[in-house]
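The excerpt is restricted to a subset of chains, each kept in its original location.
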Amino acid sequence: MTQHADSAIPLPHLLTLEHLPRPRLVALLDRAQRFADGADDRAALAGMAVCTLFFEPSTRTRLSFQLAAQRLGADVLNFDASSSSTSKGETARDTLKTIEAMGVRGFIVRHKDDGAVAALAAAADPGTALINAGDGRSAHPTQGLLDMLTLRQAKGDDFARLKVAIVGDVKHSRVARSDLHALRTLGAGDIRVCGPASLLPDDATLDGCTVTADLDAALDGVDAVMMLRLQRERMAEGLVASLDDYHRDYGLSSARLRRAARDAVVLHPGPMNRGIEITDDVADGPQSLILKQVANGVAARMAVLEALLAR
Amino acid sequence: MTQHADSAIPLPHLLTLEHLPRPRLVALLDRAQRFADGADDRAALAGMAVCTLFFEPSTRTRLSFQLAAQRLGADVLNFDASSSSTSKGETARDTLKTIEAMGVRGFIVRHKDDGAVAALAAAADPGTALINAGDGRSAHPTQGLLDMLTLRQAKGDDFARLKVAIVGDVKHSRVARSDLHALRTLGAGDIRVCGPASLLPDDATLDGCTVTADLDAALDGVDAVMMLRLQRERMAEGLVASLDDYHRDYGLSSARLRRAARDAVVLHPGPMNRGIEITDDVADGPQSLILKQVANGVAARMAVLEALLAR
């Protein structure tokens, strides 16, 4: 991926933030900030068709990309791959190649399998760009970007001074992985990961992080808390005893939040399970940046679409 | 709602026609008439995103709003709330706030519960406008507007001289309630409501109306007949004995329509149950304004979108 180091060379795809060189990442954040400040450019992708190709449903992410693409002037097509040709036995690759043959040059792809989006990108023609909108547990790079944008707005550029806690089901979270990729690249000084042992990965994902099962310890003095969504299927899988237990041990309440720095901020990728991983008073409180994240999501996706597709 | 009396002050939302001052209502009808006459204004909402947020499915109403928004230049997003994040346990309020945070300023909302749209409007930021596209049995204000526009085109502005019959399942009908709100505001001279006792409301809904279970009496000499759709679930609920009985007693046939004034007009909000509440010869006959209503629906919705969202 060394070719990405020179930010003058266009990125062909955005599959992950891992190994994305810092100047690239910062350039995307800078551009996203301009869009967050209200810049529009309906000429950037005018006359271009962009397709959301979701093999796993997600309305909120799809809408965010759709708004981003429209603000750049693109026509947006939605392909719900869970209810169409794929159900007629067509492979994901054939679906991609077919829509590509129709003249679509930008694809926003979500898939339940790790690496599925990279495999599709490898099958694409030169000049076609894929954006990973979430694959398996691997990566959700635009979420990582919007989280960094949100942190930077609140805490400034000096990530070396930043203390961050990521709390919850890190093991199954592509959001956590993309956040960790970006936080490392930006040189975050103190990254803490917290969750029950059953929900923590046992691989290189946590390299360089302080890992703890104790939420109070994780929160102590941090500048930012990044909460993760608890998928309810973790209960059926026996990884979580009960929602009550989980809430008691890993739910963020305002009482608990007092352990963090006084001006600490709270992030959550949504949709929230209110009363489980986060309480209403925190979600809707003055330290919450959750809706700011959503707003930044459109800006971050505009930056990515522009970087990959604008001629 | 007295602030609405001054029509120079923008409406924040359109939740119901009840208490909407007459000058406001007439101004909306006048503007809708211009759109019905073919006026377009693709600059009015250019670059603005409008979202249909339907917690209860309705393709025809969604399409009508979508066409109206497009003719004003807006980008339209469709959020089918029955098949998305809400099924992941997200509250309707969080769904609204999330899409609002993405930069969407106009929402067209349908919900099965009375008052649900008003509750969402109360949660919206200043500058965000909600249009009630039908909530429970309470209100469907754009249907009321389009019905008044259709009546006015056929019968002129002098509602005081108008004799109208509303026939069918008034009890469960938000269409009937919005029609009654508007007819009262416009001063309709003679409003008759007709249906079986089991399908008539027992509250203030019918204040000022002549109520009868006898369709022949209700039709006698009227200028307009507004038929309502019979939901088939009324049978399962035991409120209607059989479709045959209902058709015999409350179905509008051309024979029956002869009781009305010679130039009486027939309205129906659609979709029709042909052969139940209305016969083919009436639905497709010369007195039917049913397709005119559909055409006026786009115009009425353009007027509302413009009034709420144009800067």
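Annotations
Letters A and B mark the chains in the order given here, with residues in each chain numbered from 1 onward.
Just so we're on the same page, a contact is a pair of C-beta atoms (placed from the backbone, for glycine too) under 8 Å apart; a residue touches a chain by one contact, two chains touch by 3 or more.
In this text, all values refer to a predicted model and were calculated from it rather than measured experimentally.
Because every chain is the same sequence, the assembly can be counted simply: 2 are drawn, and the full complex in the file has 3 copies.
As a working rule, only the chains that are shown with their structure count from here on.
Inter-chain spacing, taken between the CA centroids of chain A and chain B, is 41 Å. Residue ranges of chain B in contact with chain A, taken from their complex: 47, 49, 51, 75, 77, 79-80, 83-85, 88-91, 94-95, 97-104.
On the chain A side of its complex with chain B, the touching residues are 40, 42, 57-60, 63-64, 66-67, 70-71, 232, 270-274, 291-292, 294-295, 297-298.
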